[in-house]
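Every protein chain but one is kept in place in this view of the complex.
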Amino acid sequence: MFRNQYDSDVTVWSPQGRLHQVEYAMAAVKLGTATVGLKNRDYAVLVALCKPASELSASQRKIIPIDDHLGISIAGITADARVLSKYLRSECLSYKHSYGSTYPVSRLITNLGNKMQTTTQRYDRRPYGVGLLIAGYDEKGPHIYKVEPSANFFNCKAMTIGSRSQSARTYLERHLSTFNASSKDDIICHGIHAIRSSLPNDELVSKDDGGSQLNITVAIVGKDQPFKILSDEENLHYLEMAKKRGGSIIVSKDDDDDDKPSPGDSEEPAPSTARDPQVAVATMENP
Amino acid sequence: MSTIGTGYDLSASQFSPDGRVFQIDYASKAVEKSGTVIGIRGMNCVVLAVEKIITDQLYEPDAASRIFTIEQNIGMAIAGLMADGNYIADIARQEAANFRGQFQRTIPLKNLCDRVSAYIHAYTLYSAVRPFGLSVIFASWSETEGPQLYKIEPSGTSFGYYACASGKAKQQAKTEMEKFKFADMTTDELVRSGGKIIYQVHDELKDKDFRYEMGIVGKETNGIHLINPESWTQLAVEAGEAAKNADDSENEI
């Protein structure tokens, strides 16, 4: 088997100007379960899918509160996410101590990005193997940011990362124009719909029929609304609401996705292709 | 590059037998994949212009902006890795702050460029780090120094320019730029030609949509570096669209 000699260290550029180690770290994000972030005029919402590792375990926490105005949702290596969330928390706390106000989201993310960048340039480090969706609210309104292991970060209208997130992305793209004007309830339902579309069809059906709810976590932050992870009762409430509102739309859309997977998006690359994921870090082409 | 694969191209601290440091060349390849960025220097003004290729429609328009403000009157544009660019912007701001702390004045662009290129160069000396995949363009204007324009390469070399380009369509942009005489241009003319060049070198077939981003600093901005100021951006975009349409109709004939 051909062995790529340029992919062993993060300090080595390939002749094509790529950083394979960073690209492989980007692939780690796709191993995590899907998570969705979206916002309307006043609120930012995170929805995450939590699958227990085994029948006997509870699922990993997917959404981590950082501060009253900010929280993150993760996909990838959870332990790495905890390092980053510790950093974010201490930054927010020290900002609050210094200025008595909340850290502007964009500045916090820029600093996080710069912290992560150093791990993509040093022999003795590896990039963080986790993607983050950040929901925050500051004086400029609600924000959704995506942060990648490559230390790139993007201000987003809506975003989804994690395994099988392509279907959720399709949903988001289709409804993107309606998000800004929609209500708080609507935006949460949209989030739930998006995440449901990333479930395999059979799983979706069994969950729905069994009456048990999807294993999801929902968090919201916004105007006069400190960052909050919804309780089980609220979850159930919104799941019911989402089901009532758009069950039919969802099912038909799921069929869409399964019938004709778009050629460009090889989500969940097969092991053979996994060694060379098409993640162009430099030009930030679509993964 | 027959040396590829011979093992002399795996470390920034290693020369190949014919005297090259391949890791730097490879880092430059990352720059060449990035959207085009240009800097042009007029009579009383400097314009930075970026072809920001839109990679995802879920992003906000301002996501992954490639123009930064370093000091009140210093702008920076990058081609290459976004993450490296953000990091270098931070370094440049620290250097500017350090200079201000010592001398209580804005850092002259030449000094800033020297310091940042020294920093970038340091990353080409050790095997423990990789060179920055980054080309940086600095622009400034001040009453005493006038318009200034510098560019740093991934190797850490830097020069002053009348006009410069980096990224995908660097060569094309250079060819386009040679047609103009920027040094005599007023602010509005300069802004328009910035728009023209970026729109003309944009490859519609290879890349989908792009967003025109600009930074401007000069007499008419009161020596403040502005990013995407509304009226000037509109001026540039209109000029760019017009130039592109003219090109297209020419091709049809």
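To keep things simple, chains are lettered A and B as they appear, and every chain counts its residues starting from 1.
Just so it is clear, a residue touches a chain if its C-beta (ideal position, glycine included) is under 8 Å from a C-beta of that chain, and two chains touch if they have at least 3 such contacts.
As a working rule, contacts and distances are computed from a predicted model.
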*UniProt protein name for the omitted subunit, picking from "Anaphase-promoting complex subunit 2", "Proteasome subunit beta", "GL25282" or "Exosome complex component N-terminal domain-containing protein"?*
"Proteasome subunit beta"
_Contact residue for the chain not shown (choose from B:Leu48, B:Ile70, B:Ile198 or B:Ile216)_ = B:Ile70
_From B:Glu60, B:Asp90 or B:Asp188, residue that would touch the chain that is not displayed_ = B:Asp90
*Given B:Lys52, B:Arg115, B:Lys151 or B:Lys196, the one touching the chain that is not displayed*: B:Arg115
*Of the residues in chain B, which ones touch the absent chain?*
65, 68-72, 90-91, 93-94, 96-98, 100-102, 104, 115, 118-119, 121-123, 125-126, 128-129, 227
*In the complete complex, which positions of chain A touch the hidden chain?*
97-101, 104, 106-107, 110-111, 114-115, 118, 122, 124, 138-140
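Quick note on the criterion: only the chains that are shown with their structure count from here on.
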*So, what's the distance in Å between the C-alpha centres of chain B and chain A?*
31
_Contact footprint of chain A on chain B as seen in their complex_ = 1, 4-5, 7, 9-12, 22-23, 26-35, 53, 55-60, 62-64, 80-84, 86-87, 90, 123, 127-133
*Given the complex with chain B, which residues does chain A contribute to the contact?*
5-6, 10-19, 110, 113-114, 116-118, 120-124, 150-159, 169, 172-173, 176, 280-286
